[in-house]
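Before I ask anything, let me first share the structure, which is written out below as C-alpha coordinates.
After this line comes chain A, so read on.
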Amino acid sequence: MDALIALIQNAPGAANMSAQALHNTAAALMATLMFTVMALCAIVFTWMERKVAGFLQNRYGPMRTGRWHGWAQAVADMLKILGKEDIIPAEADKGLFVFAPILVLLGSLLAWAAIPWAPGFVAADLDLGLFYIFAVSSLVIIGILMAGWSSNNKWALYGAARGAAQMVSYEIPLALATIPVIMYTGSLNTQDIVIAQQGGLANWYIFRDPFLFVAFWMYFIASIAETNRGPFDMPETESELVAGYHTEYSGMRFAFFFLSEYANLFLVSLIAVMVFLGGWWAPLPLLDVIPPALTFIIKGVMMVFFNMWVRWTLPRVRVDQLMHLCWKVMIPIALICVLGSGIIQMVRG
Partner candidate 1 sequence: MSYKESTTPPEGYDVGRENMLDFKIDKQFEMLEQSDSKNFILTTVDEVFNWAKLSSIWPVTFGLACCAIEMIAAGATRYDIDRFGAGAFRPTPRQADLMIVSGTVTGKMARRLKLIYDQMPEPKWVMAMGSCAIGGGPYFKYGYHVVKGVDFIVPVDVYVPGCPPRPEVLLEGLMRLQDKIRGRKGKLITPKWVLDYAQKIPYRK
Partner candidate 2 sequence: MEARAIYELLAEKIGDGALGFTEGTGDPVADVAPASIVDACTFLRDDERCDFDMMMCLSGIDWDGYDENGKGKSVSILGYTDLGEPETTERASDGDFGVAYDLYSHRLKHKFTLRVRVTREVASVPTVSGVWETANWHEREAWDLLGIRFAGHPDLRRMLLDESWVGHPLRKDYQMPSEWDAVRLSGRDYAKNPFPPIAPPETPTPPAGDKPAEG
(Lines give C-alpha, C1' and ligand atoms only; values in the text may rest on other atoms or scores of the structure.)
Protein backbone atom coordinates (compact mmCIF):
# COMPACT_ATOMS: atom_id res chain seq x y z
CA MET A 1 0.00 0.00 0.00
CA ASP A 2 2.76 2.42 0.92
CA ALA A 3 4.50 1.62 -2.30
CA LEU A 4 1.35 2.30 -4.23
CA ILE A 5 0.77 5.60 -2.46
CA ALA A 6 4.30 6.64 -3.29
CA LEU A 7 3.68 5.67 -6.89
CA ILE A 8 0.54 7.79 -7.09
CA GLN A 9 2.28 10.72 -5.44
CA ASN A 10 4.90 10.69 -8.15
CA ALA A 11 2.31 10.59 -10.87
CA PRO A 12 1.77 13.91 -12.69
CA GLY A 13 -1.15 15.93 -11.33
CA ALA A 14 -1.23 14.14 -8.03
CA ALA A 15 1.21 16.35 -6.18
CA ASN A 16 -1.38 18.40 -4.35
CA MET A 17 -3.70 15.57 -3.24
CA SER A 18 -4.49 15.34 0.45
CA ALA A 19 -3.28 12.33 2.40
CA GLN A 20 -6.82 10.99 2.74
CA ALA A 21 -7.55 11.32 -0.97
CA LEU A 22 -4.28 9.64 -1.76
CA HIS A 23 -5.13 6.79 0.52
CA ASN A 24 -8.59 6.41 -0.94
CA THR A 25 -7.32 6.45 -4.50
CA ALA A 26 -4.72 3.86 -3.66
CA ALA A 27 -7.26 1.67 -1.93
CA ALA A 28 -9.65 1.82 -4.89
CA LEU A 29 -6.82 1.03 -7.26
CA MET A 30 -5.69 -1.84 -5.11
CA ALA A 31 -9.17 -3.31 -4.86
CA THR A 32 -9.61 -3.15 -8.62
CA LEU A 33 -6.24 -4.74 -9.08
CA MET A 34 -7.04 -7.53 -6.65
CA PHE A 35 -10.33 -8.31 -8.34
CA THR A 36 -8.71 -8.31 -11.75
CA VAL A 37 -5.95 -10.59 -10.57
CA MET A 38 -8.49 -12.89 -9.03
CA ALA A 39 -10.65 -13.09 -12.14
CA LEU A 40 -7.54 -13.50 -14.22
CA CYS A 41 -6.20 -16.30 -12.07
CA ALA A 42 -9.50 -18.14 -12.27
CA ILE A 43 -9.35 -17.91 -16.05
CA VAL A 44 -5.72 -18.92 -16.27
CA PHE A 45 -6.10 -21.78 -13.84
CA THR A 46 -9.17 -23.30 -15.51
CA TRP A 47 -7.16 -23.46 -18.69
CA MET A 48 -4.14 -24.74 -16.80
CA GLU A 49 -6.22 -27.36 -15.04
CA ARG A 50 -7.47 -28.75 -18.30
CA LYS A 51 -4.03 -28.71 -19.85
CA VAL A 52 -2.43 -30.33 -16.80
CA ALA A 53 -5.15 -32.96 -16.71
CA GLY A 54 -4.58 -33.60 -20.38
CA PHE A 55 -0.86 -33.84 -19.86
CA LEU A 56 -1.31 -36.39 -17.08
CA GLN A 57 -3.82 -38.37 -19.11
CA ASN A 58 -1.96 -38.76 -22.39
CA ARG A 59 -4.05 -36.30 -24.30
CA TYR A 60 -3.92 -32.67 -25.29
CA GLY A 61 -6.71 -30.80 -23.59
CA PRO A 62 -8.13 -27.70 -25.31
CA MET A 63 -6.40 -27.09 -28.63
CA ARG A 64 -8.71 -25.19 -30.97
CA THR A 65 -10.05 -22.16 -29.11
CA GLY A 66 -7.77 -19.23 -29.78
CA ARG A 67 -5.51 -21.25 -32.10
CA TRP A 68 -2.49 -21.65 -29.84
CA HIS A 69 -3.07 -24.59 -27.47
CA GLY A 70 -6.56 -23.39 -26.71
CA TRP A 71 -5.33 -20.44 -24.70
CA ALA A 72 -8.69 -18.71 -25.02
CA GLN A 73 -10.64 -21.67 -23.73
CA ALA A 74 -11.35 -20.22 -20.32
CA VAL A 75 -12.28 -16.86 -21.84
CA ALA A 76 -14.81 -18.57 -24.04
CA ASP A 77 -16.13 -20.54 -21.07
CA MET A 78 -16.64 -17.38 -19.06
CA LEU A 79 -18.26 -15.49 -21.93
CA LYS A 80 -20.56 -18.38 -22.61
CA ILE A 81 -21.57 -18.67 -18.97
CA LEU A 82 -22.36 -14.94 -19.02
CA GLY A 83 -24.89 -15.56 -21.76
CA LYS A 84 -26.58 -18.54 -20.17
CA GLU A 85 -30.07 -18.49 -18.81
CA ASP A 86 -30.23 -17.84 -15.08
CA ILE A 87 -32.47 -20.40 -13.43
CA ILE A 88 -33.80 -20.11 -9.90
CA PRO A 89 -35.79 -23.24 -9.07
CA ALA A 90 -39.39 -22.55 -8.15
CA GLU A 91 -39.08 -24.30 -4.81
CA ALA A 92 -35.79 -22.69 -3.86
CA ASP A 93 -35.35 -20.19 -1.04
CA LYS A 94 -34.81 -17.29 -3.36
CA GLY A 95 -32.99 -14.85 -1.13
CA LEU A 96 -30.45 -17.32 0.13
CA PHE A 97 -30.09 -18.86 -3.30
CA VAL A 98 -29.10 -15.53 -4.79
CA PHE A 99 -26.92 -14.42 -1.90
CA ALA A 100 -24.91 -17.65 -1.46
CA PRO A 101 -22.59 -17.37 -4.48
CA ILE A 102 -21.86 -13.74 -3.66
CA LEU A 103 -20.88 -14.69 -0.14
CA VAL A 104 -18.61 -17.44 -1.39
CA LEU A 105 -16.91 -15.07 -3.79
CA LEU A 106 -16.66 -12.39 -1.11
CA GLY A 107 -15.00 -14.81 1.30
CA SER A 108 -12.20 -15.60 -1.06
CA LEU A 109 -11.91 -12.03 -2.32
CA LEU A 110 -11.54 -10.44 1.10
CA ALA A 111 -8.72 -12.73 2.06
CA TRP A 112 -6.66 -11.51 -0.86
CA ALA A 113 -6.24 -8.13 0.83
CA ALA A 114 -3.57 -9.33 3.22
CA ILE A 115 -1.36 -11.12 0.69
CA PRO A 116 2.08 -9.50 0.47
CA TRP A 117 3.03 -9.52 -3.20
CA ALA A 118 6.30 -7.65 -2.89
CA PRO A 119 8.04 -5.57 -0.21
CA GLY A 120 5.54 -2.92 0.80
CA PHE A 121 3.03 -4.02 -1.79
CA VAL A 122 0.12 -5.33 0.23
CA ALA A 123 -3.45 -4.09 0.09
CA ALA A 124 -4.08 -4.13 3.81
CA ASP A 125 -0.98 -4.21 5.97
CA LEU A 126 -2.70 -5.65 9.01
CA ASP A 127 -0.98 -6.55 12.24
CA LEU A 128 -3.26 -9.57 12.47
CA GLY A 129 -2.84 -10.41 8.78
CA LEU A 130 -2.67 -14.18 8.94
CA PHE A 131 -5.46 -14.32 11.47
CA TYR A 132 -7.56 -12.09 9.24
CA ILE A 133 -7.04 -14.37 6.26
CA PHE A 134 -8.20 -17.44 8.09
CA ALA A 135 -11.12 -15.58 9.60
CA VAL A 136 -12.59 -14.20 6.40
CA SER A 137 -12.01 -17.31 4.36
CA SER A 138 -14.42 -19.17 6.63
CA LEU A 139 -17.17 -17.11 5.05
CA VAL A 140 -16.98 -19.63 2.22
CA ILE A 141 -18.39 -22.30 4.50
CA ILE A 142 -21.49 -20.25 5.23
CA GLY A 143 -21.93 -19.60 1.55
CA ILE A 144 -21.73 -23.28 0.70
CA LEU A 145 -24.15 -24.20 3.45
CA MET A 146 -26.57 -21.56 2.23
CA ALA A 147 -26.27 -22.75 -1.34
CA GLY A 148 -26.97 -26.34 -0.42
CA TRP A 149 -29.87 -25.53 1.84
CA SER A 150 -31.59 -23.02 -0.38
CA SER A 151 -31.44 -25.17 -3.52
CA ASN A 152 -34.11 -27.47 -2.11
CA ASN A 153 -32.32 -30.41 -3.64
CA LYS A 154 -31.30 -33.46 -1.67
CA TRP A 155 -27.98 -33.89 -3.39
CA ALA A 156 -27.16 -30.25 -2.76
CA LEU A 157 -28.10 -30.65 0.89
CA TYR A 158 -25.82 -33.65 1.21
CA GLY A 159 -23.02 -31.77 -0.44
CA ALA A 160 -23.47 -28.75 1.78
CA ALA A 161 -23.58 -30.80 4.97
CA ARG A 162 -20.47 -32.68 3.97
CA GLY A 163 -18.75 -29.49 2.89
CA ALA A 164 -19.52 -27.64 6.09
CA ALA A 165 -18.30 -30.50 8.26
CA GLN A 166 -15.16 -30.87 6.23
CA MET A 167 -14.21 -27.24 6.00
CA VAL A 168 -14.90 -26.44 9.64
CA SER A 169 -12.77 -29.40 10.68
CA TYR A 170 -9.89 -28.69 8.38
CA GLU A 171 -9.59 -25.07 9.43
CA ILE A 172 -8.06 -26.37 12.65
CA PRO A 173 -5.03 -28.25 11.28
CA LEU A 174 -4.66 -25.50 8.71
CA ALA A 175 -4.28 -22.86 11.37
CA LEU A 176 -2.35 -25.08 13.76
CA ALA A 177 0.26 -25.81 11.10
CA THR A 178 1.07 -22.12 10.79
CA ILE A 179 1.47 -21.54 14.55
CA PRO A 180 5.15 -22.63 14.71
CA VAL A 181 5.90 -20.05 12.04
CA ILE A 182 4.12 -17.37 14.01
CA MET A 183 6.12 -18.37 17.06
CA TYR A 184 9.34 -18.00 15.08
CA THR A 185 8.37 -14.63 13.68
CA GLY A 186 6.68 -13.29 16.74
CA SER A 187 4.15 -11.52 14.56
CA LEU A 188 0.97 -12.21 12.64
CA ASN A 189 1.78 -9.56 10.09
CA THR A 190 2.14 -11.19 6.71
CA GLN A 191 4.98 -8.92 5.62
CA ASP A 192 6.93 -9.64 8.78
CA ILE A 193 6.59 -13.36 8.17
CA VAL A 194 8.08 -13.04 4.71
CA ILE A 195 10.82 -10.63 5.76
CA ALA A 196 11.89 -13.08 8.46
CA GLN A 197 12.72 -15.62 5.75
CA GLN A 198 15.30 -13.49 3.97
CA GLY A 199 18.60 -15.04 3.02
CA GLY A 200 18.27 -18.01 0.78
CA LEU A 201 16.79 -21.46 0.95
CA ALA A 202 18.06 -22.33 4.40
CA ASN A 203 16.15 -19.48 5.94
CA TRP A 204 12.78 -20.52 4.55
CA TYR A 205 10.58 -21.71 7.35
CA ILE A 206 10.05 -25.10 5.77
CA PHE A 207 13.76 -25.87 6.27
CA ARG A 208 14.21 -24.20 9.66
CA ASP A 209 13.55 -27.33 11.68
CA PRO A 210 12.15 -30.83 11.08
CA PHE A 211 8.85 -30.04 12.77
CA LEU A 212 8.23 -27.18 10.41
CA PHE A 213 8.85 -29.50 7.49
CA VAL A 214 6.11 -31.76 8.81
CA ALA A 215 3.90 -28.76 9.48
CA PHE A 216 4.23 -27.70 5.85
CA TRP A 217 2.81 -31.00 4.67
CA MET A 218 0.05 -30.79 7.23
CA TYR A 219 -0.75 -27.38 5.86
CA PHE A 220 -0.66 -28.67 2.29
CA ILE A 221 -3.07 -31.55 2.96
CA ALA A 222 -5.42 -29.35 4.95
CA SER A 223 -5.37 -26.74 2.23
CA ILE A 224 -6.50 -29.26 -0.36
CA ALA A 225 -9.40 -30.16 1.88
CA GLU A 226 -10.09 -26.50 2.52
CA THR A 227 -10.43 -25.78 -1.19
CA ASN A 228 -12.64 -28.84 -1.72
CA ARG A 229 -10.44 -30.40 -4.33
CA GLY A 230 -9.59 -34.04 -4.97
CA PRO A 231 -8.93 -36.31 -3.14
CA PHE A 232 -11.05 -34.40 -0.62
CA ASP A 233 -13.78 -33.05 -2.91
CA MET A 234 -16.54 -34.21 -0.61
CA PRO A 235 -18.97 -31.33 -1.27
CA GLU A 236 -19.14 -32.02 -4.99
CA THR A 237 -18.16 -35.71 -5.35
CA GLU A 238 -19.19 -36.14 -8.91
CA SER A 239 -19.71 -39.88 -8.74
CA GLU A 240 -21.83 -39.77 -5.60
CA LEU A 241 -23.60 -36.44 -5.22
CA VAL A 242 -24.11 -35.44 -8.86
CA ALA A 243 -22.55 -31.99 -8.43
CA GLY A 244 -22.95 -31.45 -4.71
CA TYR A 245 -23.91 -28.08 -3.33
CA HIS A 246 -24.05 -26.35 -6.73
CA THR A 247 -26.27 -28.94 -8.40
CA GLU A 248 -29.04 -26.43 -9.01
CA TYR A 249 -26.87 -23.48 -9.94
CA SER A 250 -26.53 -22.40 -13.51
CA GLY A 251 -25.18 -19.48 -15.49
CA MET A 252 -23.41 -16.65 -13.74
CA ARG A 253 -24.14 -17.90 -10.24
CA PHE A 254 -22.39 -21.15 -11.00
CA ALA A 255 -19.53 -19.13 -12.44
CA PHE A 256 -19.15 -17.46 -9.04
CA PHE A 257 -18.56 -20.83 -7.40
CA PHE A 258 -16.26 -21.77 -10.21
CA LEU A 259 -14.34 -18.51 -9.82
CA SER A 260 -14.05 -18.79 -6.10
CA GLU A 261 -12.78 -22.36 -6.31
CA TYR A 262 -9.80 -21.30 -8.36
CA ALA A 263 -9.32 -18.08 -6.43
CA ASN A 264 -9.22 -20.11 -3.25
CA LEU A 265 -6.83 -22.56 -4.78
CA PHE A 266 -4.42 -19.79 -5.66
CA LEU A 267 -4.97 -18.16 -2.29
CA VAL A 268 -4.00 -21.19 -0.23
CA SER A 269 -1.03 -21.77 -2.49
CA LEU A 270 0.09 -18.20 -1.97
CA ILE A 271 -0.30 -18.55 1.78
CA ALA A 272 1.82 -21.68 1.67
CA VAL A 273 4.46 -19.78 -0.25
CA MET A 274 4.22 -16.84 2.09
CA VAL A 275 4.39 -18.81 5.31
CA PHE A 276 6.70 -21.69 4.48
CA LEU A 277 8.40 -21.12 1.16
CA GLY A 278 10.05 -17.77 1.59
CA GLY A 279 7.47 -15.48 0.09
CA TRP A 280 8.97 -13.21 -2.51
CA TRP A 281 12.58 -14.18 -1.77
CA ALA A 282 14.34 -16.09 -4.50
CA PRO A 283 15.81 -19.45 -3.51
CA LEU A 284 19.28 -18.61 -4.80
CA PRO A 285 21.10 -15.28 -4.79
CA LEU A 286 21.55 -15.73 -8.52
CA LEU A 287 17.82 -15.39 -9.09
CA ASP A 288 17.50 -12.10 -7.25
CA VAL A 289 17.22 -10.33 -10.59
CA ILE A 290 13.65 -11.56 -10.94
CA PRO A 291 11.21 -9.01 -9.52
CA PRO A 292 9.96 -10.13 -6.09
CA ALA A 293 6.26 -10.12 -7.11
CA LEU A 294 7.05 -12.41 -10.03
CA THR A 295 9.01 -14.78 -7.81
CA PHE A 296 6.05 -14.89 -5.47
CA ILE A 297 3.60 -15.64 -8.25
CA ILE A 298 5.82 -18.27 -9.88
CA LYS A 299 6.11 -20.10 -6.59
CA GLY A 300 2.35 -19.89 -6.18
CA VAL A 301 1.72 -21.29 -9.63
CA MET A 302 4.08 -24.16 -8.92
CA MET A 303 2.13 -24.96 -5.80
CA VAL A 304 -1.07 -24.86 -7.82
CA PHE A 305 0.43 -27.26 -10.34
CA PHE A 306 1.36 -29.59 -7.51
CA ASN A 307 -2.20 -29.37 -6.24
CA MET A 308 -3.57 -30.30 -9.65
CA TRP A 309 -1.14 -33.16 -9.94
CA VAL A 310 -2.47 -34.58 -6.70
CA ARG A 311 -6.03 -34.09 -7.78
CA TRP A 312 -5.70 -35.94 -11.06
CA THR A 313 -3.77 -38.83 -9.57
CA LEU A 314 -5.47 -39.94 -6.39
CA PRO A 315 -8.86 -41.50 -5.73
CA ARG A 316 -11.25 -39.83 -3.35
CA VAL A 317 -11.50 -40.68 0.34
CA ARG A 318 -14.75 -41.48 2.02
CA VAL A 319 -16.43 -38.89 4.21
CA ASP A 320 -15.87 -40.67 7.51
CA GLN A 321 -12.26 -41.41 6.61
CA LEU A 322 -11.86 -37.73 5.90
CA MET A 323 -13.06 -36.81 9.38
CA HIS A 324 -10.91 -39.54 10.90
CA LEU A 325 -7.90 -38.17 9.11
CA CYS A 326 -8.55 -34.69 10.38
CA TRP A 327 -9.39 -35.23 14.02
CA LYS A 328 -7.34 -38.31 14.86
CA VAL A 329 -4.29 -37.92 12.68
CA MET A 330 -3.66 -34.42 11.47
CA ILE A 331 -4.60 -32.38 14.53
CA PRO A 332 -2.40 -34.45 16.88
CA ILE A 333 0.51 -34.25 14.47
CA ALA A 334 0.02 -30.51 14.07
CA LEU A 335 -0.04 -30.12 17.85
CA ILE A 336 3.16 -32.13 18.17
CA CYS A 337 4.70 -29.87 15.57
CA VAL A 338 3.77 -26.82 17.61
CA LEU A 339 5.24 -28.38 20.74
CA GLY A 340 8.38 -29.70 19.09
CA SER A 341 9.08 -26.52 17.24
CA GLY A 342 8.58 -24.55 20.44
CA ILE A 343 11.10 -26.70 22.27
CA ILE A 344 13.63 -26.30 19.48
CA GLN A 345 13.16 -22.55 19.59
CA MET A 346 13.71 -22.56 23.34
CA VAL A 347 16.86 -24.64 23.04
CA ARG A 348 18.25 -22.47 20.27
CA GLY A 349 17.40 -19.45 22.36
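With respect to how the candidates were assembled, all candidates are chains of the complex that A comes from, given by their letters.
Just so it is clear, a contact is a pair of C-beta atoms (placed from the backbone, for glycine too) under 8 Å apart; a residue touches a chain by one contact, two chains touch by 3 or more; residues count from 1.
Just so you know, these numbers come straight off a predicted model, no measurement behind them.
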Chain A: touching candidate in this complex (1 or 2): 1
Residues on chain A engaged by candidate 1 in the complex (per definition of touch): 50, 54, 57-65, 70, 72-73, 75-80, 83-87, 238, 242-243, 246-251, 254
